[in-house]
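Here's a slice of the assembly, chains where they normally sit.
Chain nomenclature is as follows: A and B, assigned in order of appearance, with residue numbering initiated at 1 for each chain independently.
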Amino acid sequence: MNFASDNGAGVAPAILEAIVASSRVNAPAYGADAYTARAETLLSEVFEKQVTTFLVSTGTAANALALSALARPWEAIFCHEESHINDDECGAPELFAAGAKLVGISGLAGKMTAEAFAETLARYPRGLVKASQPGALSLSQGTEAGTLYTPEEIATLASLAHEAAIGVHMDGARFANAIVRLKATPADMTWRAGVDVLSFGATKNGALACEAVVFFDADKAGQFAFQRKRGGHTLSKGRFLGAQMVGYLTDGLWLDNARRANWREAGAKFHDWPTRALASELAPGPEETVLRLVTSFETSQDEIDALIAIAQRA
Amino acid sequence: MNFASDNGAGVAPAILEAIVASSRVNAPAYGADAYTARAETLLSEVFEKQVTTFLVSTGTAANALALSALARPWEAIFCHEESHINDDECGAPELFAAGAKLVGISGLAGKMTAEAFAETLARYPRGLVKASQPGALSLSQGTEAGTLYTPEEIATLASLAHEAAIGVHMDGARFANAIVRLKATPADMTWRAGVDVLSFGATKNGALACEAVVFFDADKAGQFAFQRKRGGHTLSKGRFLGAQMVGYLTDGLWLDNARRANWREAGAKFHDWPTRALASELAPGPEETVLRLVTSFETSQDEIDALIAIAQRA
């Protein structure tokens, strides 16, 4: 019974089978294979739009590379101050974006408000040479605190970004979980709301090691193949990334896995993240401790029942 | 029948089985698992020395990260001008080593001579502020031309490097093939000859996506965990890298696979690489074309027979 992280889980059986099956053929190298092409087709169906996609093996790579496609070295990447890209990637965005500056914006429960973003943007006026220039907005869906942006909130933030002539990235390491909880379509939660590039995660939700960088506008992807290669993130046997993503998206596996992990909707109340900026009504009292409980597609109902029983006894 | 590249092959059955088996357990994330620990133990046995290892999923990542552990941004990395790191990695070493300069050294059949290296070193005097400072020597074993350095040649080159107070990296993307052909021990071909860091490849020889960065001196690895993470190369489900490497090194699979790929020793003569600097006696005549034929652990004797038959008819 492990609620500490969703990285300890193994691989969903259907994805493992897809890997094994794809190993039997001789496939072109470096992502020119049929599995990878099929993955792009499936992602285009999921997003109701022809998308341009690149598969990589970690979420950090997906995020950092996506940001390097949006922001130039002398520009600023706006994000929540507790976001994964700012706090948990050991400087990967700065490496891939050649020193672009991450500007953390505070906000309750892992979310930035439109007001806070607008105020921050105002401190980075375009053309003021001494200031880092506006480069990109990055939103996490869901956030590190387990909260979500509504499509309307995303649209408002993205609209501010586009007015400032910068692109919008979404860190969707747990995108499937967000979809299941929000009951929004993938399209509504991304490009229809103004997202330009998405890190579409599969690893935390059943894959071995597979994330897609999804460009909703092919023009923005122009140099990405070189950026990925230069980052050492172009797998020679790329068909294994393609096979994972195909397995993940086939027969709704990605949503089924997310639904199982999202049992928290059924009534558990104790699972908010201990952020530095919890809303005051959520902050723990003097005798209380905040726990972060993370479920994965492998968490069983028995485990959940057991946990609840323990909690009730306490 | 595909002799164009060794990247089209699938995964060796034993490695695939290791992956599947390791998926059944809940394992600590980010490489803190038992498979990864076992891989380090096995690599220490292979090299007859306690080594410090880091697993990554591409050869480009292994090389570029290893070089970033040796060379500082204002330093020069000496390599053969046709080496993989110089010609085929889209600038990855420059990215990870923050702009260190790759200095290509010419030489017949993919190899640099001690004379050429010494002459190049002399043009980068330590302390001359305008010149990039000596940073690292990188040797490929085997080379892009399919040739090999003897342990004595490696020792001579490494000794020049150490006299210049720089470390020695070996790109061993096809290390197993080199071992089988040279009939030297892994220890003799690396640390006993002065190699400090090795990219030990498994992908081209049967793994799904797995390479080890092997440090023969733990002190040089001090910051590597951060460098790997920052490069987006720390897999959350790291046990799958560990399982691949364990499968690869168990029961001599890595050597068996290499022996099968090395059928060229049995008599085929037409498979040298078309380098820019082929020795004159090997250069093609006016009516001739040079072919590069690459075999892998999956190449069957039937394929080889068929190819030879075709060649004989021509």
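The criterion applied here is as follows: contacts are C-beta pairs under 8 Å (C-beta built on N, C-alpha and C of every residue); 3 or more make two chains touch, one makes a residue touch a chain.
Keep in mind it's a predicted model, so treat the numbers as computed, not measured.
Enquirer: Whole complex: how many copies, 2 being shown?
Expert: Copy number for the complete assembly, per this file: 4.
The rule is short, and it goes like this: only the chains that are shown with their structure count from here on.
Enquirer: What is the distance, in whole Å, between the centres of subunit A and subunit B, each centre taken as the mean of its C-alpha atoms?
Expert: Distance between chain centres, rounded to whole Å: 33 Å.
Enquirer: Of all residues in subunit B, which touch subunit A in the complex?
Expert: 2, 5, 7-11, 16, 19-20, 22-30, 56-62, 64-65, 89-92, 95-96, 203-204, 208-209, 226, 229-237, 240, 298
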